[in-house]
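Missing here is one protein chain; the remaining ones are kept as they sit in the complex.
By letter and in written order, the chains are A, B and C; residue numbering begins at 1 in each of them.
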Amino acid sequence: MAVIVKTFASASEAAGALSSDRGARYLGGGTLVMRALNEGDVSVSTVVRASDQALTRIDASGPRVLLGAGVTFARILAERDLAFLHAPARSIGGPAVRNMGTVGGNLFAPTPYGDFTVALLALEATVAVQGGFGSRDIPIEEFLQARDRQAGTLVLSVSCTRPASSEAFRYRKIARIKPKGGSVITIAAHLPISGGRIAGARIAFGSMAPTQIRARAAERALEGRSLDVGTIAAAASAAGEGTSPADNALGSAWYRREIVGVHLRRLLSGQE
Amino acid sequence: MLELRKDIFADERDDNLKEIGKGTQRQDMLGHVTGTSSYFNDHQLQGMLHLKVVRSTEAHARLRLIDTTEAERSAGVRRIIRGSDVPRNLNTLLSLINFGKDDEPSLAVDKVRYKGEPIVAIVADSEREAFEAIAKVKVDYEPLPAVFDVEDALKPGAPVVNETYPRNTFTYHETYDHQKLRFGDADAALATADHVLEQRYQMSPIEHAPTETNGAIAAPDTNGRYVVYTSTQALFFSVDTCAKILDVPSNTFHFIGGTVGGGFGGKVDTLTEPLAILGAMLTGRPVRYVFGREEEMQYGPPRGAERIYVKDGVMRDGRVVARKIRAYFDSGAYTRLSSYAAVKCAAHLPGPYTIPNVYGDVYCVFTNRTPATAMRGFGVTAMDFAIECQMDKLANLVGMDPMEFRILNAYRDGDMKAHRREAKNTALIECVQVAAEKAKWPIRDEFRRASSRKDGGGSRAVIPPTPTDSHARPPAPAQQRTSYDRLPPTVTREPPRDPPPPAPPPSPRPAAPSHGATRFSSVFGTRRR
Amino acid sequence: MTRHRGRGIASINYPIGMNLGGDPSQALVHSNPSGKFTVALSSIDLGQGMKSVTRQICAETLGVPVEDVYVDTADSDTGPHCMGSFASRGTHRVGNAVMAAAREARGVMMEAAAEELEVNAADLETDGRGNIHVKGAPHRSISTKDVAIAAQFKQGKTISGRGIFLVPLSDVDPETGEMSPATCYAHACLVAEVEVDDETGEVEMVRMDSAYELGRALNPRLVEQQLVGGAWMGVSHALYETPEPYYPDPSHGPRDFVEYLMPGPGDICPHDIAVLERPAPDGPFGAKGPGEMCANPVLPAVANAIFNAVGVRIDDLPITPEKVLRAIKSQGGPRPQARR
Partner (left out) sequence: MPKIPVQFRHNGRDVAIFVDGGTNLLVALRELIGDMTPKFGCGQGGCGTCSVLIDGELHLSCLTLAETVAGRSIETLDGMKQGPNLHPLQRAFADHFAAQCGYCTPGMLMAAKALLDRNPAPSRAEIVEAISGNICRCTGYEPIINAILAAAGGRASA
């Protein structure tokens, strides 16, 4: 039986089709769903698409940035107003994957993929989803925790507040292979400074738990302090707390725990 | 950047040639840059069907039941192939040179011995339909204890991986569970050496990772023949292996290959051709069987892991006087080519050095992992790693420069090698000298003046007195036979006077018909079954 | 200071051809009526350049330009038997077979030319540009095309040749391992320079310098391809590759090219290569085979360089950052050795 492809003009129709069919998967950039089909994943029997232009919208003019779920990483890289997201976007795949892969798809990409989502998590993004019964906004952390149960939901967009300065948002993907490698650890840090002190520290990790997670112990070590050597050291030594990394082909849990603090320290202190 | 050092060994060459030595463009380059080079999968055939296999989810298990009823009714399925459909469902690759016993089925029948072992092949109109049918095949496994470590596999009571070799080791010379190398008295030399260093080295498996995965397309041709487009690295190896497995004369096949998207040793095993041809035979249609990438990575044969123990004796002046090596090749569940690599490895000892006392035991061990095969540097890469790390440690131990240490111990023309042949045409010393020069690594004059053509032979050409393990040496092989000889032997040999140790009680044999006629090993001059 | 540089060396030899011999290859060479030659092989070109190197061997032996030779590989109906493309046997075994076939074809060609020029074949030579002439008298000349036409349509001769090369099979003594594994050996020495991060265990290749002795570089560009690509593979084996990252535990095997680690284009380092040529007495024009051995010295050279940089010995391949870091930690920190 060939796969059935259903294309809808509106996202809500697509969402309806998605939620009513257990064998349906939403096709964004193709990097997840087409791979599954190529590899013989017979649980996918229906492919749902939407040509809704809202899904590819970028609104980057104001302090709050909105990215349609179908926005590709290449488009983010082409948008000067999204400079703070260029590092995470550039860390995805090679050029072809960046031309195809989307913000929405990245939310569903399992480890060792899903690096852009780490950045969104540190930025405390909001995910707009549409289920069978209407749309709603979900904090990204909540979305990720329930991700495995989100199969029938369509992501419409993500939005986040632009960091106050380029210094306030930092991102690094630790990969064995250069320039395109899978994540050993991915780190994003949002450190707004107010009156010389960090106010609202947000650190997110990829590959340190079954999904992307916030590093709350490290955040606590930073909160309310100035970003000096001592603070950075405290954050680095707290980096592993609350994480639950696993062994995979790219590194072991032991190794990730050992180096997460080193890399967090280097990121925060601006070292190579 | 490549520099030709024409000054070295210039007196041994005629450099006045017209075509040789020129950087002529590759014959295939135009095809490559225009994308017109034709690989096996670039042959489009009308009405082509697609073959996929059901792979074992267990590393070691008895197969209680293989139920294909539902799969047979699945849309687009043309044929389901089981082990009993394979005319000769037991083979070993090197049976073509009469080395080793048939030990591997094309499709598992009674038991699976590694995760990913093919059990059932499905031929369908499309890949998707083949995948859908695969999901409907039910296999009832009775899991068996598995063994993954080469030294665990040799322990008494270890699970028997492959009943053809009930001790989990390949049998050499019908007697030993390893290949020996004996030259001089290593134990005596170790006892008098200034320093002794024993170390363990481990190389993990490696995947060949060619950009083109393994695959073949087989199609009925005119006059009862079959045309086969293949990614094989060894065309007649594949032709003859298929002829044996499918029990037809080899000229039934017209194999076409020749342009292959990388191999590195991973396309020697004839993995896809027999089933693709059988699919074409059973359906009368062209059939393609190509590995997916995950299949290639997980179940395509890797370079096997090797574990190596090296014990060296070195004198204060830097001379290595003894090298004792125990090496284990992890063959995975079946022999493929690892048995041969172990012999090549033994021949390679003790590396490119003249060491008067060398002792080697090299094992080919069966474990419950993907069968290993050849890869670039087969039988040597891991041993070179072990030896060269060891050389660095020894140099450090005696306080010598590692370059000079190697020149001191390097073999030279006229030296006797441990496999008892004279070293000729050597050039290790010159390589070390030139590398030192390139790297601006200072070495002392006496080492800069050393030469592969000087100071060899003489006392270094002597085969030293060598104690052997067995009191009665088996007689030398009576006759050389050509390879590819699958006829019954015309010569018989006396059995070794020392009977081999008793084999453990026989394990159940596979239900598949055994067709391994008594054959003569051209390699080892012994009868095999 | 968290990054340390170190250099390490390794020197190796490598046997050419299938161990123990007994691995024949055959070749057929014939000309068409235009004096263009076809080499028929069942041998495989999997990128190493089989077609190209045998083409040059054939042209040199025939005494014709390389453009006049085309090599057809891997058709079991037309190509005679070959053991296969493995064991660094292509250049040596197949090259010798092609040489033998080309020599036989050349014999016929020279006889046919002699008949046309009404001289003794022994007095003729080829100019390598498609002509045959009397030695010392270039004006008494005939083109290979005219020879081919004459042979085909006038003399009734086939300008063709058959070649086989076989290193006889060796026995192996069960007790001592006495055997003849190979007739010639290639050699190499390589210096690797690395930089080791003592906080993460990451190893970066800085540069490589090497010397390879290959008998004869029949085509230096093809040799360069093998040596550059092979050394890259050596780095890959040394530091990255494994389908079983926790061997002997078989779990967590990679499924794709993100999980199966190989150095990317951003991980490569400068590599300065010297090629030495000590001809193998039984190699075609002295050639051995560069294909397999080029990766081998890299692995131990890298391991030895890591020791030189931080004082840890990793005897377990691949040398992952995790193994380096564990070793550094267990010895209480990096211990850089004397700089080389």
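Rule of thumb we're sticking to: contacts are C-beta pairs under 8 Å (C-beta built on N, C-alpha and C of every residue); 3 or more make two chains touch, one makes a residue touch a chain.
These numbers were taken from a predicted model, which means no experiment stands behind them.
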| item | value |
| --- | --- |
| Partner chains on view for the chain not depicted | A, B, C |
| Omitted-chain contact residue, chosen from A:A14, A:L37 or A:V71 | A:L37 |
| Touching the absent chain when the full complex is considered, from C:V53, C:A100, C:M262 or C:A327 | C:M262 |
| Residue among A:G62, A:P110, A:P179 or A:G270 that touches the chain left out of view | A:P179 |
| Given C:E202, C:E224 or C:E277, the one touching the chain that is not displayed | C:E224 |
| Positions on chain B contacted by the hidden chain, ascending | 1, 25-26, 28-39, 41-42, 44, 126, 128, 209-213, 259-264, 290, 292-294 |
| Chain C, residues in touch with the chain not shown (by the definition above) | 46-49, 221-222, 224-225, 228-233, 255-258, 262, 264-266, 268, 270-272 |
| Residue numbers in chain A that touch the chain omitted from display | 1-5, 27, 29-31, 34-35, 37-39, 47, 49, 74, 93-97, 99-100, 179-180 |
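One rule holds for everything that comes next: only the chains that are shown with their structure count from here on.
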| item | value |
| --- | --- |
| Reference chain C; chain at largest CA-centroid distance | A |
| Identity of the most central chain, Cα criterion | B |
| Distance from chain C to chain A - Cα centre to Cα centre, in angstrom | 46 |
| Intercentroid distance (Cα basis), chain B paired with chain A, Å | 44 |
| Chain C: positions in contact with at least two other chains | 245, 253-255, 260, 262 |
| Where chain B touches two or more other chains, by residue | 294 |
| Chain C contact footprint on chain A (complex, rising order) | 112-113, 176-182, 247-252, 254-255, 258-259, 262-263 |
| Contacting residues of chain A [partner chain B, same complex] | 1-3, 37-42 |
| Residue ranges of chain C in contact with chain A within the complex | 199-202, 240, 245-246, 251-255, 258-267, 320-322, 325, 329 |
